[in-house]
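Note that one protein chain is taken out, while the other chains of the complex remain in position.
We call the chains A and B, going by the order they appear; numbering starts again at 1 in every chain.
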């Protein structure tokens, strides 16, 4: 410890605040996870370990509702993430490998628009848009809205990855008689793959987790997991909601961890 | 996030410059139709007349903005005096978002600094640890916080059990709960840009300051902080902007008394009581404030960038 005394880098209290930071970030989720295993129907008292609320999610009176909501969520997330990732990959290729051009800054602005506009404003705008063109609200409106705001999230890791790939790789491919299309599919795409995978996973989670926009553009009676959870929470926090939440949290953490290691593997 | 998008920018070669228009076409189409046009349409809607069961009548009207800013008495025929109801809600949003930002800075800066001074090979793991909660459903996180802060919740149990308080504290449905919720929601946004700035900081500057008789805290204030200021500002914006328009934290933690702009907007589009033009106008005002903040920030960035060159 005598070494630390003369370390100009370290400051007293910073370690404690870091621990506090992590506690704040993780403790509420952990507490909810613990209570999801509570045998009691009350959320106040602890009556021992039980998986009854997990069983309740799958077989209980509300299970049909949650299963449908979960199916909607996953179908939308899979399609939205796939489409958004494809669009973002093409966009990144144009932005990073398209030289300088006049519409470049404008395009970058357009891509970051969903990140700059507050989510509630996007939600209102999208609702107004669908309403004014007479588009019936339902799963399709949710999907379209999700594709749009997933694009920047897919774009960021893909373009970051692409910036790290020097263009000499394609030049070498062209020099070795590959066409530009071959240089893209055989060289650039495989090299970009870690970025594409993390872009896809992030877009997937963003779509899966979205509440505000979904809440605005979903039709009456159409639910995704977040809107179903929100509706249930409004009537009081029940243990089965904690079980669903814990499963969803676990799923997100697994996805992000996979994304992290995919990104790391290549460096 | 705005900073992140701007960072994902510089070009690296022009292998595909002939086809760039085709490559960008899907992006232009999707984002123009689904984001840009809707926002413009919302601007139009804010100048239309409300229909009583939601929706609009296509007649030009200032009514929405008038309602936001003007108090015209009980029968709506008096001259305009300032209507404080909505301005107060707006002001409360700014205040809450501001406090949440300060709280995030107070916890986030030391955390970011601490992580940036770890050995290089463990830093990504720390950053990863900070990022995970961001990817966990915001709704679930807010619900968890509500669970924690409840009157008979774990936090109060600990406080009573440890004897710090005699009776459970009223924490839920207070301004404090909203601040905590916002802080909790966007804390990672503070840590990440500050971390990036501190990681780039040249620590021999601190050593030089110490060598020239500066104390630790003087060094932090006079040397470290000025150097990492861009990261701190970016972090503050990334926390402040989404906090301003937040809906979940005020709705689930604040209750009816602690209304913020997000809840006000949401209310206008739910059920039959809504007023779409008014909701669109409130959204436009929120969007304008955010865009002003981002523009000032971008200008400052450009100026700072220009100075470096």
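Side notes on the structure shown:
Throughout what follows, contacts are C-beta pairs under 8 Å (C-beta built on N, C-alpha and C of every residue); 3 or more make two chains touch, one makes a residue touch a chain.
Simple rule for what comes next: contacts and distances are computed from a predicted model.
A chain of this complex does not appear here, and its UniProt-recorded name among "Cysteine desulfurase", "Spermidine/putrescine import ATP-binding protein PotA", "Molybdopterin synthase catalytic subunit" or "Protocatechuate 3,4-dioxygenase subunit beta" is "Spermidine/putrescine import ATP-binding protein PotA".
Looking at the complex as a whole, the chain kept out of the display touches A. Of the candidate positions A:79, A:139 or A:191, contact with the unshown chain belongs to A:191. By the touch rule set out above, chain A reaches the unshown chain at residues 166, 168-169, 171-179, 182, 187, 190-191.
Keep this in mind: only the chains that are shown with their structure count from here on.
Separation between the centroids of chain A and chain B, computed from CA atoms only, is 18 Å.
Of all the residues in chain A, the ones that touch chain B in their complex are 8-11, 13-15, 17-18, 20-22, 24-29, 31-32, 35, 43-44, 86-88, 90-91, 93-101, 103-104, 107-108, 110-122, 124-129, 131-132, 144-145, 147-149, 151-152, 155-156, 159-160, 162-163, 165-167, 170-171, 174, 180, 183-184, 202, 205, 208-209, 211-212, 216, 226, 229-230, 233, 237, 241-242, 245, 248-249, 252-253, 255-256, 260, 264. By the touch criterion given at the top, residues 1-2, 4-17, 19-21, 23-24, 26-28, 30-32, 34-39, 41-42, 45, 55, 106-108, 110-111, 113-115, 117, 124, 128-133, 135-141, 143-148, 152, 154, 183-184, 187-188, 191, 203, 206-207, 209-210, 216-217, 219-220, 241-242, 244-248, 252, 262, 265-266, 269, 276, 279-280, 283, 286-287, 290-291, 294 of chain B touch chain A in their complex.
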